[in-house]
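Missing here is one protein chain; the remaining ones are kept as they sit in the complex.
Chain IDs A and B follow the sequence of writing; residue 1 opens each chain.
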Amino acid sequence: MDFGALIGVFLGVVLVNNFVFAQFLGICPFLGVSRKVDMAFGMGCAVTFVMTISGVVTWLIVHGLLTPIGAKLLGNPGALYVLKYVVFIMVIAAMVQLVEMYLKKFFPALYTAFGVFLPLITTNCAILGACLLIDMNETYQSSLLKSAIFAFGGGVGFAMAITIMAGIREHLRYSNVPKALQGAGITLLTACILALAFQGFAGIGK
Amino acid sequence: MAAPTTNLQQFKSGLLDNNPVLVQLLGMCPTLAVSNSVENALVMGAAVIFVLTMSNLITSLLRNKIQPHVRILIFTLTIATFVTIADLTLRAYVFEVSKKLGPFVPLIIVNCIIIARAEMVAIKSSVWRSLADAWGCGIGFTLALCILASVRELLGSGGITILRDAGWAWHLDAKVFEPHAWVIMIMPPGAFLTLGIVIGIVNQIRARGAKGGA
Partner (left out) sequence: MKKFINESWLVLVLGAVFAVLLAGAQTSFSGRIKENQDRALNEAIGEVVPGTERSEPVPIAGYDRDVFKCQGGDGRVAGWAIDAVGLGFADKIRLVIGLSADGGTITGIKVIDNVETPGLGNKIAGEGEDAWPEQFRGLKATVKVVRVKQKRDLARNEIQAITGATISSDAVTKIVNDAIERVRSKLPTP
């Protein structure tokens, strides 16, 4: 197994193609839950957790169920791909429920830490986005391990982005922001500068 | 602001006063991602209008039959189905644009605008009211996207190009100041910058309006 390629996948999605700053996924929680660092970090952890699981499960469903069933019953491996989106969103919703129940039962400490964010995550576009990006990219279609690392890295990148933002916003509270820009406006403008900084990571794989 | 009472008011509310993007701040991800060209914005807007119309229509038709605790499941099923249909249609007829939109067409499934309209309006309103609402919000979304996209494409690509490569009879290819374009505007930082400023301007206008009205 080419270890370097796996690190490349991870760094690529955390820094170069960061979900928030380069791919615009998960902007709603990025704007909504980035007021306090501890909240932001909890949200980031919950997203990373669910994203990794959903990425792996949807990969298994596409390659372990849809493709063979389509090939066997309908003679065309791609015949059931039309059901992909319906299946993906259902899997994510179910995963969130399962993770919530599991944490509540076996890891109550973890549940109190980021359980409150779990229901919000079903409609977090970063999760579905990760599953879709894995599904669209031929490198990940052929490797479950790379897909899992991509999904995990996507979550880590999101957690990093939202935590950095929360750190900045905690300080912004004490500054004199024009009234019209308070809230979303100044957050987006700050995100612009952060995105500029993240542009500098492009080409890091070379 | 009074609650809308006629279908026309419902339509206008989504279009301006309660614009889903600029006022309610919903659906930020596609707004930032696909506003790098007017063409992308228009196609994305059309897809959202289609899905929103179908989802509001079906929810409204079935509003007396839907059991409260399965409603989210029904909304999601409906939305995912029509998003798939929209995605297939785009890939069949405007393949190049659909390639550029990438995951953002399937991501309409988790776009908060659509489920919010089903939950807040369609589940308790008549069919016509729900359709007026869908079109108001859908066109409001497209309008917001086009405002952002025209600023970003004009500054970032130096002009606006629509349907140049589609092979259709009509296309627009207006280059105003191409060699001096600010490329950064069509890249991610430009998206955050433009949306931040536009939201600031909208807030300012609304604050003025509120003061004037009082």
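We take it that contacts are C-beta pairs under 8 Å (C-beta built on N, C-alpha and C of every residue); 3 or more make two chains touch, one makes a residue touch a chain.
This one's a predicted model, so the numbers in the text were calculated from it and none came from an experiment.
For the chain left out of this panel, the touching residue among B:Leu62, B:Val127, B:Cys146 or B:Ile201 is B:Leu62. Contact with the chain not shown here comes from a single listed residue; of B:Ser60, B:Ser130 or B:Ser157, that residue is B:Ser157. Within the set B:Leu16, B:Ile85 or B:Cys146, the residue that contacts the chain not displayed is B:Ile85. When the omitted chain is restored, the residue from B:Val105, B:Leu155 or B:Ile186 that touches it is B:Ile186.
Not every partner is drawn; the one left out touches chain A at residues 8, 12, 16-17, 79, 82-83, 86, 139, 202-203, 205-206. Mapped onto chain B, the interface with the missing chain covers residues 62, 65-67, 69-70, 73-74, 77-78, 81, 84-85, 88-89, 91-93, 95, 156-157, 181, 183, 186-187.
Just so we're on the same page, only the chains that are shown with their structure count from here on.
One finds 22 Å separating the Cα centroids of chain A and chain B. Those residues of chain B that touch chain A in the shared complex are 25-26, 28-30, 32-33, 76-77, 80-81, 83-84, 87-88, 102-103, 106-107, 109-112, 115, 184, 187-193, 195-197, 199-201, 203-204, 207. Of all the residues in chain A, the ones that touch chain B in their complex are 21-28, 31, 82-86, 88-90, 93, 122-125, 128-129, 132-133, 136, 178-181, 184-189, 191-193, 195-196, 198-199.
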